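Every protein chain of the complex appears in place save one, which is left out.
Labels for the chains are A and B, by order of writing; each one numbers its residues from 1.
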Amino acid sequence: MSQDVPLNWYLIVAACVFVIGLFGVMTRRNPIAVLMSIELMLNASNLNILAFWRLGTPNPGEAPLTGVVFTALVIAVAAAEVAVGIALILVCYRVWKSADVDRYDSMLG
Amino acid sequence: MNGLWVSIVAMKMAALSEPVPWVAWFLWLFVGFAGLFPLLVAYIVWGERKVAARFQDRIGPNRVGPFGLLQSIADLVKLLFKEDFTPARADFLIHALAPVLMLISAMLSLAVIPFGFGSVSMRNDPVTGVLRPTLTGFSAVDLPSGVPYLIAVSSIASLGLFLAGWSSRNKYALLGSMRSVAQMVSYEIPQVLATVPIVLWSGTLSLTGILDRQVETGWYVLTPPGFMAFVIFMISSFAEVNRAPFDLPEAESELIAGFHLEYSSMRFGLFFLAEYMSMFAVCCICTTLFLGGGAIPFLAFPRGLLGGYVVVDLFLNLITILVFSLKVGLLIFLFFWVRATLPRMRVDRLMAFAWKLLIPLCLVNLLIAAIWFEIVIRPVAGRPDGPGFLQWWIGFGVTALLEVLAFFGAVWLYRQDSEHSLKTWRSSTGSKPSIIAWRSVPTKV
Partner (left out) sequence: MLLLMLVSAGMLVAGLWEILIFREFGPMRGVFVQIAGAAVLCAVGTVLARNLIHSALYLVAFFFLVACLFIMLEAEFLAVMQVLVFIGAVAILLMFGIMLTQDVQGDQVEAHSVLRRLPAAIVAIGLFVMLAVAVQQRPDFSKARTERAAPSVAARERVLNQMPQELGLDLMQRWCLPFELVGLLLTASLVGAVALAQPVGSLSAGSDGTPSPGSLTETPEHLSREVAGGTHSSSRPDLVSP
């Protein structure tokens, strides 16, 4: 028996976390909780990318650090997303005076 | 969590098929982190009380043991036997977790510090890529990305502070923790930016690599940009570990005791331990990054002798560790000195100081450090004898001039700004600014 952790274990874990995050986005009503669930999904995708980079078979001619670069970029984007997200939530809180995504309905037809 | 981290890193090293001496791990964990460092901290506390007493024309603790040497032990026993009290509405688990988090953050940052020189092995030069003898460093772990690791683990402390204030269900504690998180997040930026020139010059993120480069090319604090970075790093470290004059989170006169108001017994003791441990850790980091670790001033002699015999290696490591602790002791004395001398800052001044003076200065300093790199370090990369005499002095003159200009420029701009804001304040409100209302405009919601 080999000691290595196979690729599909990582993929299953990432899928599990992604689905949990999706569930959170659909059920939570507090916008910050929704943001947290989105963070879960982003981390799951990061895990996926890194697992494929480390354990998947690379394409011929591929750069040795593609997955790592990709993950680093995703981390940066996640940070930017949270900063803007929190600012938006604060503005929404000021306008509607509530922290509930169901109340934010000014574009409701 | 510490154990988990250590075991994972060990697992990783085993996976890379490097031989792991498990004995060394156990020694580090149980003799170092569980035994020696807390003991050291107890005597730092004793030292602080003695030094502060001398500054205030007192004698200090002198009852328990000779020179009061056992005072800290007695305090520890007292703390252990006090009643452990948790507020009725507090969040019990988080209340218990917060001090542990702070202690973990301080201890984790000690894990990568090279206290001594270790031995010598052949490694790739970070700048030229040629194999050459390099110090291995006497540290628990030699992480290839040591500098970002230090920043990462020190940011856990702000989380612990926040949770301590939040879980206590006390306004003063919450205020203290909000203040402290704002302060720590702000001062983390100049602290990180001050380490960037060091990384630029060494071409590596590993602390052992940085130590090795310094032994070879001279201490970084002796160069003008390095000196500026050292000063900025020390100032922001004072704020990072919440020491005077930046000890707003626990300002007794305003907030009673700030974030650890609702803590008693050994949980308070843990906060105490964490504060002094992080102070010790910050001094160790500063010594490694700027003061050449355990190197003896103006001598590179231990380096050439290493790697021959085990006995010689052990002896030289002992010497370098002693030199290292001497430097750390001097820095810690600086902490005591500042605390005994300077009054506490005001909150708005504190934030303005970081954002309007330190960060611009850091950015300019980074540019000047790049000039130093181009003049002094890059032309001689890979040569064993280091930078030439003339080159070094040309670099010194140019960068010193630029540093002085940058410093006075930044201070001038900062002064202009604060005077301008004072004027507009007076014209808009017609009164003197009070201490509490540090925000100019009342919030309209």
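The rule is short, and it goes like this: a contact is a pair of C-beta atoms (placed from the backbone, for glycine too) under 8 Å apart; a residue touches a chain by one contact, two chains touch by 3 or more.
Note that the coordinates shown come from a computational prediction; the quantities given were computed from them, not determined experimentally.
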Visible contact partners (per top-of-document touch definition) of the missing chain: A, B
Touch criterion as defined above, residue of B:40, B:79, B:100 or B:159 at the omitted chain: B:159
Positions on chain A where the hidden chain makes contact: 1-13, 15-24, 26-33, 35-37, 39-40, 43, 46-47, 50-51, 53-55, 57-58, 60, 62-65, 68-69, 71-73, 75-84, 86-91, 93-94, 99-100
Sites on chain B contacted by the missing partner chain, in the whole complex: 1, 4-5, 7-9, 11-12, 15-16, 91, 94, 124, 126, 143-145, 148-149, 151-153, 155-156, 158-159, 162-163, 166, 169, 171-172, 174-175, 178-179, 181-182, 185, 188, 203-205, 347-348, 351-352, 355, 417-418, 420-421, 424-425, 428, 436-445
